[in-house]
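Note that one protein chain of the assembly has been removed; the remaining protein chains are unaltered in position.
Right, subunit A next:
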Amino acid sequence: MTRVVVVGNGMAGARLAQEVLARDPGGRVRLTVLGAEEHPAYNRVLLSDVVAGKVVLEDIALPRAEAPHVVVRTGTTVTALDRDRQVVVAGGEEVPYDVLVLATGSLPALPPVPGLRDPGGALAPGALAFRTVDDGRALLTASGAATRAVVLGGGLLGIEAARGLVARGVPVEVVQAAPHLMDRQLDPDAGRVLARSLADLGIGVRAGARAVEVLRGPDGRVRGVLLDDGATVEADLLVLSAGVRPCTALAEAAGLAVDRGVVVDDQLRSVTDPRVHALGECAQHDGRVYGLVAPAWEQAAVLAGVLTGTEPSARYTGSHEVTRLKASGLHVAAMGEALAGEHEAEVVRFHDPARRTYKKLVIRDDRLVGAVLLGDLATVGTLTQLLDRRDPVPADRLSLLFAGRAPAAPADDDPSHLPDRATVCRCNGVTKGAVTACWLAGARSTADVAARTRATTGCGGCRDTVDGLVAWLRAGDPESTDAAPATPARGVPA
């Protein structure tokens, strides 16, 4: 029995527990998850849905891995780890491990803006981060009383927070230090298209503007933000969403190699200590620290295979990042090397600011390595599949930008335009030529045609077409006594 201790009960830690449980129902691994927060693990992806009022906080708790050999302890803050004695220290208690997993996640990076914090370090009343479930709760409370809000940070979460606030009736402005929104995922043209989409929803955007001071009222509460261009944005609610930094203090203090995150190999193992693993936003693999859920879950699957011995040689080889904005009325997908330019790869772009549409493909060696879709996501499923599976892209790149529909029958009900080999009745395999031949052999009505060819006698869906064909044939038949015009658009096929 291996004692595995996981530090962190966020999306990575909780997923790892689920994955271990799924692979090891018998309990060869004894897993203990230590979470600092009092509440159970929650699905952070849905935080924007909470702010938008679609679900309540209680709804987004993640399913708890429950088994005798999986213990989840919330409200347990780990303060130190002793690698020599293989214990972690939590509230004066020592928890021994055979294998330790760090899933400590990250914290909001709070910009060093004067006025944001009190001397004691606390945030100014009216300012809050948007990261945790507690943040979400605070934001909900604050949004009820707020008259105007400003969001510092025009990344994914900042935009989602802004969208949620505006949906709750709070006017919002987004202040983005970078020259355009979502600068980690979008190139400038795309960022500008997105800003226009936000404007359509009533969200103001100030890009390329840095907050230089948080303005506070006599009561100490936030009343606005002063920008570096001298402008002031009035607001009684300030939401901070200016990036995150991995929580690596424990690892650093324990002497583990830490760059931006805890440096791990392909089995998510610390390069310093083979008994310590790390995953999720606190881990750095192959030079990359991921800030999305999907990579953390992919890592959890690999690590669970390694820890339970079910896939002892499983390897994590890196993830394609697919960023999807979850905000109603905003359709944004950015994936892979979305920022790459023409000098680095084959780039195909469609830029239609008036329709709030922007599409970009980045192709290298006939493989899709990055893409952006704004406004219209019809091909997003195809693109993510191509990116994830490394399938070759089609010669016709346009089909990746615009959803190609299977060629349906043209909206042309003139029977004369159909070729003779065109199938009229699928159920019974009857072609236009067969109906025509039937007419020439003496059939004079749809019923006659049905009796001779069985057209219309399956699902009946072709009845109108056959009626039309019969009328056309009648109209074109010089021997017909029908009063219809004697000459059809084209001659009757002989």
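Some observations on this one:
Note that a residue touches a chain if its C-beta (ideal position, glycine included) is under 8 Å from a C-beta of that chain, and two chains touch if they have at least 3 such contacts; residues count from 1.
Going forward, contacts and distances are computed from a predicted model.
Looking at the choices "ABC transporter ATP-binding protein", "Nitrite reductase", "NHL repeat-containing protein" or "Tryptophan synthase alpha chain", the name in the UniProt record of the chain not drawn here is "Nitrite reductase". Considering the full assembly, A:L377 is the residue among A:A257, A:V348 or A:L377 that touches the omitted chain.
Of the listed residues A:A257, A:A314 or A:C427, the one in contact with the hidden chain in the full complex is A:C427. Within the complete assembly, residues 43, 45-46, 49, 54-55, 59-63, 293-294, 322, 324, 326, 331, 377-382, 384-385, 388-389, 391-392, 394-396, 399, 404-408, 426-429, 454, 457-461 of subunit A touch the chain that is not shown.
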